[in-house]
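For this view, one protein chain was removed and the others were kept in their places.
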Amino acid sequence: MPSVAVRNLSLNFGAVPVLKNLDLDIEEGEFLVLLGPSGCGKSTLLNCIAGLLDVSDGQIFIKGKNVTWEEPKDRGIGMVFQSYALYPQMTVKGNLTFGLKNAGVARDEIARRIARTAEILQIEPLLDRKPAQLSGGQRQRVAIGRALVRDVDVFLFDEPLSNLDAKLRSELRVEIKRLHQKLANTMIYVTHDQIEAMTLADRIAVMKGGLIQQLDHPQEIYKRPVNRYVAGFIGSPGMNFLDGAVSTDTGAPRFKAEGIDIPLDNYRFENARPGAAVFGIRPEHIGINSGDDWPFSAAASVEIVEPMGSDTLVWTRLGGQNLTIRVSSERAPRTGDQVSVGFDPMNASLFDAASGVRL
Amino acid sequence: MSISGNEVRRPSRLFRNLSAKIASIPMILTALFVFLGGTLWTVLYSFTNSKLLPRLKFVGLDQYERLWSAPRWLTSIENLLVYGVLSLIFSLVIGFLLAALLDQKIRFEGVFRTIFLYPFALSFVVTGLTWQWILNPDFGVQRLVRNAGWESFTFNPLYDQRIVIYGILIAGLWQGTGLVMCLMLAGLRGIDEDIWKAARVDGIPMWKTYMFIVIPMMRPVFITTLVIIASGIVRLYDLVVAQTSGGPGGASEVPAKYVYDYMFLAQNLGQGFAASTMMLVTVAIVVVPWAYLEFGRRR
Partner (left out) sequence: MSNPGTLAAAVVGADAFRAPLEGPRGARPRRALSRRNIFLYGTLIVVALYYLVPLYVMIVTSLKGMPEIRLGNIFAPPVEITFEPWVKAWATACTGLNCDGLSRGFWNSVRITVPSVIFSIAVASVNGYALANWRFKGADTFFTILIVGAFIPYQVMIYPIVILLREIGLYGTLWGLIIVHSIFGMPILTLLFRNYFASVPEELFKAARVDGAGFWRIYFVIMLPMALPIFVVAIILQITGIWNDFLFGVIYTKPDTYPMTVQLNNIVNSVQGVKEYNVNMAATILTGLVPLIVYFVSGKLFVRGIAAGAVKG
């Protein structure tokens, strides 16, 4: 039985469809990330699961119980918001206990849960402070604590780290991961940050236009994106896309474009068909002057070199199209160099030019 | 200081930004001569025995002693207190409740808001005359109820010395509550929506969310509104003039009317100046602590 199940979920704001007939199963203890650009419906979906938005159609189950019409407080969820949403006039302790007192939880039980939460999140010294006296990271920790004291099965995170600076974000990211390992609760986490998604998720649901484009393990999404949109959204620096066509004239399928001819023997086709296509290859899967025996290699000229510390990003032209390559900095060429680039089409992704669907 | 280079001289400080300074002349004149100068002038002359014309003949605190022993002034102050306290409480409470009702994702919100606010577009004179008519004992509410069968019903605020100030209060609230509602609604809309969501997830009932979370968060809005209402209350004048002309028998006199009458009708400028200085003090008692809290602390 899934921990959270979404069935045929639709939501319209007036005449505008925001979520379109979604289905989603989340296993007990799973960390699921809803990933997508703003306006893709990911936060809306989370709010529906939380019961903060009324759905237009479909059902939501939490722990096998139909909660479609339940109030948020009765769904067995805890939620963490981007803006923290701490009650500013109350102390940290007040923030943590307010909901429990309201629910009529016994006093010693409240004390026990506060102590446990404070210990897990290491916020004991902050309990008597007001939110205004806390740093951003501390506030978010308290916000997580408010979800934690509810002692629920499912945690919902709505872009919890977006208001923090980069350094704090990576620290708290690790902390959330640690929390998940420790509590082993089901967690649903909304973000537009693919690094957060890749590092935290057991599975990622990439969303766009109110639809889930792909739902899979991070590595699968990275390696075998189902369409060109997902391929372009995941990965930084982004995947290279070469326009051309798949041809089977000479027997074995090849990808051909002006000055480019890539053998596709190694490529695992899902549905091979000739015609206009886009060839996608990630910058880290391309080698420069590596001396390896690549199934495909060609000469290219280096246009721009961008050192990024351990890695260097090399912008080259291949047959009139851009190709960026990520190499370790020791092996970086210089601007103007003529280099030999090579890769294995096994690592590549082919998409239909018109529909963007993986071939 | 100067190593006088002849050719390239820094233009005189006075002429830098000359256009801006010229453009600011009206403001400078107003600030200095009207607001600052005028106030000091009035305060100064409140210590003189000026009658028909201002004269610099100082009589110490005589005018204030006379003021505070004048029954009419004492009535005025009493009225202002009753009107002020009640109007503060009622307009804040009613204004907030209306704003909270309108904040419930109401249909026709715009229509309701327009209705609650339109009296604010009307002048106090129009407001006063309208309510004078509605509260008229021979034609208005009292007659209506008596005609309906309750013969002994008495509701005659404008001709009853004991309750006349409440008659004015009814009109004043009708005119001004819409403004408070608007300010409160803006305050409510300024509350982070996530706060409401968090409270819902926590299972906190709506009234408790208002009482313990939202209202405390709106403290600055309440304080600003309070100052706005309070500084308006002190100026209460047109409404009284139109609705009761201070009557019956001087029972609805207010300080601003006292000032006007002594300055322009009774030709006793000194009393007028002393009374207006007392108004200034009243405002200062309200505004200075607020300004201190609002601006002083930030530095």
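The chains carry the letters A and B, assigned in the order they are written, with residues numbered from 1 in each.
In this text, a residue touches a chain if its C-beta (ideal position, glycine included) is under 8 Å from a C-beta of that chain, and two chains touch if they have at least 3 such contacts.
If you're wondering where the values come from, they're calculated on a predicted model, not measured in any experiment.
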Task: Selected residue (touches chain absent from view) among B:Trp73, B:Phe96 or B:Phe124 - done: B:Phe124
- [ ] For the chain that's not shown, point to the residue among B:Ile77, B:Ile165 or B:Cys182 touching it.
- [x] B:Cys182
TODO: May I ask you to list the residues on subunit A that touch the chain which is not drawn?
DONE: 1-2, 5, 7, 54-59, 61, 64, 66, 68-69
TODO: Tell me where the left-out chain touches subunit B, residue by residue.
DONE: 16-17, 19-21, 23-24, 26-28, 30-39, 41-43, 45, 54, 98, 101-102, 104, 106, 112-126, 129-134, 136, 139-140, 143-144, 147, 174, 178-179, 182-183, 186, 228, 231-232, 234-235, 237-238, 241-242, 245, 255-256, 259-260, 263-264, 269, 272-273, 275-277, 279-280, 283, 287
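Just so it is clear, only the chains that are shown with their structure count from here on.
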Task: Between subunit B and subunit A, distance of the C-alpha-averaged centres to the nearest whole Å - done: 55
Open item on the list: Give the list of subunit A residues in touch with subunit B in this complex.
Closed with: 47, 50-52, 71-74, 77-79, 81-90, 98-99, 102-103, 146, 150, 158
TODO: Could you pull out which subunit B residues touch subunit A in their complex?
DONE: 192, 194-195, 197-205, 208, 212-213, 216-217
